[in-house]
Every structure is written in C-alpha cells, then in structure tokens.
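Not every chain is included here, but those present sit where they belong.
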Amino acid sequence: MKATVTVMLKTGVLDPQGKAIGQALHGLGFAGVGEVRAGKVIELELAETDPAKAKASAEDMARKLLANTVIEGFKVEIA
Amino acid sequence: MKAAIVVFPGINRERDMAIALETCSGQKPRMVWHKETDLSGLDLVVIPGGFSYGDYLRCGAMAAQSPVMGAIRAHAARGGHILGVCNGFQILTEAGLLPGALLRNAGLRFLSMDCHLRVERADTAFTGHYQTGAVFRSPMAHGDGNYFADDGTLDRLEGENRVAFRYVTPAGETTAAANRNGSARNIAGIYSENLRVLGLMPHPEDLVDPLMGGTDGKPLFDGLVAALAA
Amino acid sequence: MAPQPNKRDVNQQLAREFGLSADEYARVLDIMGRTPSLTELGIFSVMWSEHCSYKSSRVWLKTLPTKAPWVIHGPGENAGVVDIGEGLAAIFKMESHNHPSFIEPYQGAATGVGGILRDVFTMGARPIANLNALRFGDPALARTKRIVDGVVRGIGGYGNCVGVPTVGGEINFHPSYNGNPLVNAMTVGIADKTKIFLSAAAGLGNPVVYVGSKTGRDGIHGATMASAEFGKDSEEKRPTVQVGDPFTEKLLIEACLELMATDAIVAIQDMGAAGLTSSSVEMAGKGGVGIELDLDQVPQRETHMTAYEMMLSESQERMLMVLRPDRQDVARAIFEKWDLDFAVIGVLTDTGRIVVKHQGEIEADIPLDPLAEQAPLYHRPTEETPKRAPLGEVADPVGLAAALETLIACPDLASRAWVWDQYDSTVGGQTVKRPGGADAAIVKIEGRKLALALTTDCTPRYVFADPEAGGAQAVAEAWRNITATGALPLAITDNMNFANPEKPLIMGQFAASIRGMSAACVALDFPVVSGNVSLYNETEGKPILPTPAIGGLGVLQDAAQAIGLGLAPGLDLVLVGTTKGWLGQSLWLREVAGREEGPPPPVDLAAERFNGDFVRGQILQGHVRACHDVSDGGLLVAVTEMALGGDTGANLLPGPAGVAAHAFWFGEDQGRYVLAVNDAAGVLQAAAFVGVPAIRIGTSGGAELTLPDGTPMSLDALRRANEHFFPAWMNATGQA
C-alpha cells in the first residue's frame, strides 16, 4: 500500500517559507492569494496490506520521525 | 576533564571542536561513533555541528533516533554535562533534551558570518570565564537556526533564567538586525533545567585561535575545563 | 520486460545523433571490424566527445608549461599535485558545470562542486577548501537573477553540507553569458606526499569495485536519448537532471580516506562525466591492462536499466577502484560501516580489451589501445583577434568622486558579501583569511603553521579584446593575489571556457590565450598542473567572452605571516608598480564613459615578477600591515576596498604630474599593489634600492576617504553604495 504523510507547521508557528512564496506569487502578478503555508509530504511504499494497520504504522512513523510534534502536525492518507 | 565528541554520519565540525577542546584542556577528546552505546565515565559530551544525515527531512531528526542517544540521555540523567553546537543543538531539541525547535532562518538563506552573543548568566559550567552581560563574537553557519518555542515555554525559559546567549549588537543590544536568523526573543542558546545541557547555534569553537581572527570563543572552553576538571 | 534500446540499429545516422562525425564513425568501424553494438557506439561517442578526448584543445594544451621541481603530478591525473613541504602535497583542480547550471542552476552548481571534490579526494587528499569562478548574464534579466540565486544556493548547499569551507571565488556579469552562465568549481586537498593514489589499473585478476551511490538514468546524453526509440514509457526514460547528494558524498569522502589509510587500493578513479565508461576505460587504458565488467553486479536505483544506460549514466557520488584481492573484505567492511554500496563489478584481464557483460550477453568488446590512440585529434583552423586601436585621450566627464561612487556600486565591483555569507567559510577551523579578508584566501594546514593561499581569477573583457594579453593577465593576477598575502605562488589549475572551436576566431582566442598563459606561467614560475576545457559555450550563435579562468595556489611557511587587505589607522599608503593611466578596457571606461574600447592593459611579465617578489619580501620581513593588488577599477577602487575592509579611512595625495587624475586613479595598469606600512620611508628606500617603482600615495585614518582634491567621502556612504547591489537585486521580488 502507499501511505502519504503530509506534515505542516502548526498554526502559530511562523512559516517564513510560506510567507516568501506568497510574496513571490504577488510579485508574479497572481492576485487573490491569501495565506500560504508550506509543508512536506512523504510517500511511503508499505508491504502491509491492511489499510488500518498501514495507517497506524505510518502514524507511528510520523510521530517518531517524520514530524516534530513541537512545531508540526501531520495527516496520513492510505491508497 | 574527560570529554567526548559524538560523530553522526554527516557531522562535519567534529575536528574544529576537537581542536578547541584540546587547545583549552591539553587533552584529546574521545571520538564516539553514533553506534556506540556507552558514555560512562565522561565529564562532557559534545554534539558538534554539521549536517547529520544531510539535514534531510529536518535538521537533527534522524540523529536524534541514533543508538548513541540512549547513552546521551543516560549521561544527562546522571547529571553529566552536554554541549550541543549548531547541528548538535538541533539534535538536542529533536531528542527532547532541550525545549523548542530550530526552524529555517527567517530570510530562508544559509547564514555564514560572525555574530555577537551576550552572556546571560556567568554562573554555569559553560560560562564561568565570561562576565554576565559580556558580549563576545562568534562565527555562525547555519540554514536552520531560527529558535522557536511557544510563548509559555519561552516565558518559562526566561523565568528560570535558562537563556544562555542572545544575539546582540556589538554594544550588547537585542535588536532585530542583530538577530539575523529570526530567533524568538533573540535566543542563540539555552540551558536544560539543571543548567548542565547547553545548546547553541553559533560556533565559539571556531574562534579559539588568534590566527583565525580572535579568541572570543575560548573562555567557553576554558570555563568548562576549570569547572569540570576533577 | 521493457523494450530493449540495445536492439536499435547502429548506423552512421545514429552515430551522428551520438555526436560522431562520418570520419569518426568510419574509424570506429575500422577499429571494430564490424558494426558496433549500441553500447559500443555509446562508449566510442563519449570517449571521443570533446569533453573526454580534448580533441580540439589537446594540441594547444600540450604547449602549457607543466613542470617545476615542486610539481609531483601535472596534467593527466584526476587533479594536479604539488609538493608544499613538510612531507605534504596539495592536490587541486578546477572543473566546469556550465551547461547543467543553465538547465537547473541549483543542481547544476551543486553537482559541479561534488564532481570536483571527487577528483581531489580520489587521489588521497582530504579536501580543505573550495573556490569557484562564476560568470553570469545581464543582471537586468529576470533569468540571470534566477540563475545567480540557484547557483549560489547550490554551491553553498553542497559545500556546506560536505563540510568543506568555500573560501573564495569571483563573479562577473556580461550579456555574453545571458544564455550560457559559467560555473567553474575548484577544490584543494591535502595529502601525505608519499600516499598519492593514481588511476592506472594493475594486477591481472584484481577485482574492480564500485562504491558509493546506486546508478540511475541520470544525465545520459540528452540528444542520444531523445532520438532513441524507447516506446511507450519514453517519458520515464528521458534524460534526467543529475541531483546531488552531498550527504552521500561526505560519507564517500570519509570512507575513501579510511580505506586509503590501509594498503587495499591499487588504483582509484571517480566516476565523473561519462561515468562507468570513462572511469573503466581510463583506468584500464592507463594501466595497459584489459577489463571485464559484469553489469548485473552494478548497484541500480532503477529497474530495467540497459547496458547502454549503465555505461553512460552520470549518477553522482560513485567511485571505481581496483583492490588487492586479499583486502577486499577490509574494504567492504569500511563501506558498509558508512552505509555505502560496495560491489565487485569486474576483474582486470590481460586481453587489452574492455568487455561488458549484461544478463548473459556481451554488450561491448572493444580493444582499448585504439580507442585511446585513434581518438580524434584536430588542428582546427585559427584566426587571430585583430588588435584594438589605441584609445587616445578620454576626457573625464564626472570627476573622481562621482566615478568612484558609480564604480564601487556596479555589479562587477559591488560587495559579494551577499554571496559568501551563504557559504560556510570557517568549517574545519583553519580559515585564516575568509572571503573578502585578503586578496587570496588563506587556509592553514591542521596542526601545522603551514598555510595555503588560494584564488581564482580571469578578466574576460581583456581576453576578448586581446586573447594573448588577457591570458597572460589572468595568470598574472592569480600570482599577484597570492603574492599580496605574503604567500609564494606555486602552481595553477585552469578552466578554459570558450565558444565553438569550429569557428576560427574562437579557436584563435583559445590558442592565443594559451600562448599568453604559457608566457606568464614561465615568467612567474607558476606551472599548470591540472585543468579543464569547456567548449561550445554559446547560445543561438552568440559566443561567450573567452574565459580562461585560473585557479592559483601558493604556500606560506607560517600562517601568522599572512596579511589581509583591510586598513588600520595611522599607516602610510605606498603604491608599488608603474602607473601610466591605462584606461583601455577599464571598468571606468565602461561604467563611467560608457565605452568598451581600446586594447587591455599590457602585462609586463618581468616587471610583474620583480614587483611581486619585492612586495612578498617586504611582507615576509614584517614591514607591511595590509596589501591589496590593483585590478578591476584601478587604484582608487583598490584603496576604497582596503578602507572598507578595515573600516578605516584614508587621506590621499595627488598623483604625479603628467598623468591625468582620472587615468591615474582609475587606470588598470598591471603589476601594481597598494601597501599599508608603518614606515613609508623604509619601504620606499628598499624599493629604490632594487629599482622597483614605488610612491607614497597617502595615509590611513579617520572615517572618511579624502580624495586628492580634498573631497571627503564618508566610509558609511561608500559602504552603502558598495553593499547595495546584491541584496537589493535579489530581494526585489520575493524568492521562494
């Protein structure tokens, strides 16, 4: 199965990269762009075939390594 | 002082650190490979700078999961002293041995230049050879040195007097311009609760020889030697 | 099973797509005595490419002076090796990554740094410094900005991560580089001079070992791939940009150096351009042995890779070694400790042939001698660049103050701090003079007093106007920059960046540059020990300025003797060298008078040497507190840079009668230095005694630069002007 772990900075944590992207988009003439947040996505090929177990395992990976929960939140999707 | 330097794959300032320690203590530190698990009998464990695991994913994240971290925790639990510089600071926060996190520099660029640091307290093993309020120069070189912690944590750090150094102007003022990486409250380094674990972003170890442009960083190591020499 | 590109028909048409001329293909048929396989054709095409065979440049490169008593290995090895005393050798080379940096600036520059690092540590040296030489197009173009941003990030991203300090470099802007930036990277390493590792394979039956990263379809020649019939999944097989992995490189450095401390290695070579092909062919060829490769053993990142793809892949961070069979396990253990792939992929034979096997088939079987010896060699026609008409009198339209303000703010002279602030220049703890601190970077050898002085130099506008004088000037400037720190210049590496050599004028630029460089190398005892050639640097028929970038290396017995360029208060300023006021091709002429005309300043090599030896002597005797050579922008710019460098003003005296003020202060006459000394009288007397021209031009002190006409210029304002360009340009619209 494929697990996709999306890691974003928590609200309240300053995101200079998101801010810079927002500014650059304005500079390029894109109007109507509000807040921009930048995060990471990690795609994992898992041998596990049970979606629930795969999800639990990916969440475990996220907690232990993929996200730093002091500053980041995460979300796991299984496909 | 029995000191060791922990080497993770991708660490690259271990030799700088060894030179600084040897210069000030006259003894070569022990170099510890990240797969070792016994750090008993040491006074000081240093996690030096560099790019452990390439700084991939998050700086320090993978190193914080290394086998040696168990021994480092045990050393901390024994009341041992730990110094984490740059990547070492990032690793200590990732491992939860120090609070907060180090985010991308506010300007999103790597910063390699000298900065000025103000010593917030001179009564720790690390700062005994500085005066409180003293300002010293130090090289820094990092892409992710923007110290972050939530307000509660920051208030607690300040309340407990655990801020070790702040980025300041040469005159000692905590201005925004002096705080190039955007750190919360100009924080450049912090202590653990027992004041025996210090993490900081700049590299005092690269300024212990007048040939390299000064000895501003030397008192930190001299102080450690004086405090920890059994 | 994926379609087999190896089954594609090989004929003259395909050979042309692979970049082989009809003649060259005929020679291939002759050598092989049959139609080559696709893999064989691929091997011939890369080995006979300009990049690997130096077919257009070789006849000229051979004329470069490459010998001196201190040269241990000149051109021909992965990098040049010079004896620096105390049993140590400095190993260094420069290499271009121009085209990749245009396609993908970050990765192009990053992999350029990675590649040159490997050329140096493959010889047994620990890399201790990186430098670079960069040329970009017109700053007014958005594209230029994007390229500069990416290249600078890429160089920093790779060098900072591997932990080798980036200590120097140079940057020029000119519209001729609009579609073709130049990214030349240089690495310097240190080794025990009795433990230099070479690439000549030896020992029948010895294992051929592959270490490092896995092989993917990176950088396989674009034209080749695009025209091959790959079927449905061709999108997947498009040539891919090489991505650098500095973390793996760092592990590779440590693992190789650890292995080199044993006696396991017989020969070693990095896999650079044309990867497995050039490394295996060159190692076997140099050793006069045969080699047999079993591609099934090659660590692979992707599935269904063909022999052709594996042989031509330019995946990064890989090395090829020949090991002593009884030390194979020692070696394997070291690479496993560092989490790197280690695979025995072949064996040395006595056949004199390279044989490549894959999945039970022989994919290539080529005799090595003819592959090397019958490689094409061209004496391409040359046409001399016509001499420029003399400039004649040029009136001063604006005066000294306004011209100085314009010059120090212009892109070619503006402070590069924005750039070097992104490069870790202190890692290693041995950087005595950082970027901006001296004319050459000074890096000490750990645990010793011994230090190296390092610089990169070239003034392409001079080379364009007069390739011979420009070639000599580039070498002379490198020599002068090293001298200005007190170090003794030892040797150079070069990176010959030129346009299409099939055009006689371009080939003429190349030949004349080599002549000029050679003359300077001889006169200055400054031989060429390594280098690189990058041709066809043009887009849409627009050639770049000819750019023979020079990387210079010098040595200082005691790092404490090195001096920087920053002024301290209370010193006398002495100008060494003759000033006629040469404005031809000067920056003043271009930036202030709006003209790019005249011949460039002539280089009097005898005077260059004479003046430089005098200056170095004064420095080593301890008479000089700061020194800066006079180059781009002329004397007033040099003094301003010294003032800004030391945050100390100066009071300047009028120049001699007979030279117009603007020509005296902005002329770019060669062979000159500004010295800041305690005692001008002593230095002037010493100069007079040996017949070196020297005059006192002022004193240092205060917070202003007071021009000879009495105009005070505040250092703060000058600094703002000097530091404006890069940050303002880069922050104009947000960068992601």
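Order of writing sets the chain letters: A, B and C. Residues in each chain are counted from 1.
Note that a residue touches a chain if its C-beta (ideal position, glycine included) is under 8 Å from a C-beta of that chain, and two chains touch if they have at least 3 such contacts.
Keep in mind that this is a model prediction, so the values were computed, not measured.
Asker: For validation, list the number of copies of each labeled chain in the whole complex.
Answerer: Composition of the full complex, by label: A x2, B x1, C x1.
In this text, only the chains that are shown with their structure count from here on.
Asker: Determine the centre-to-centre distance between chain A and chain B, using the mean Cα coordinates as centres, and give it in whole Å.
Answerer: Centres of chain A and chain B (C-alpha means) sit 29 Å apart.
Asker: Using CA atom averages as chain centres, what separation in Å is found between chain B and chain C?
Answerer: 35
Asker: Any idea how many Å lie between the Cα centroids of chain A and chain C?
Answerer: Inter-chain centre distance comes to 40 Å.
Asker: Mind pulling the residue numbers of chain A that touch at least two other chains?
Answerer: In chain A, the residues touching two or more other chains are 17, 20.
Asker: Where in chain B do residues touch two or more of the other chains?
Answerer: Counting only residues that touch two or more other chains, chain B contributes 108.
Asker: Note which residues of chain B are touching chain A in the complex, please.
Answerer: The touching residues are 57-58, 61-62, 65, 93-94, 99-101, 103-108, 146, 148-150, 182.
Asker: How about chain A: which of its residues touch chain B in the complex?
Answerer: For this pair, the touching residues of chain A are 12-14, 16-17, 20, 40, 42, 64-66, 68, 70-71.
Asker: Along chain B, where are the residues that touch chain C in the complex?
Answerer: That would be residues 9-10, 12-13, 15-16, 19-20, 49-51, 53-56, 108-113, 139, 141, 143, 203, 205-206, 209, 211-213 of chain B.
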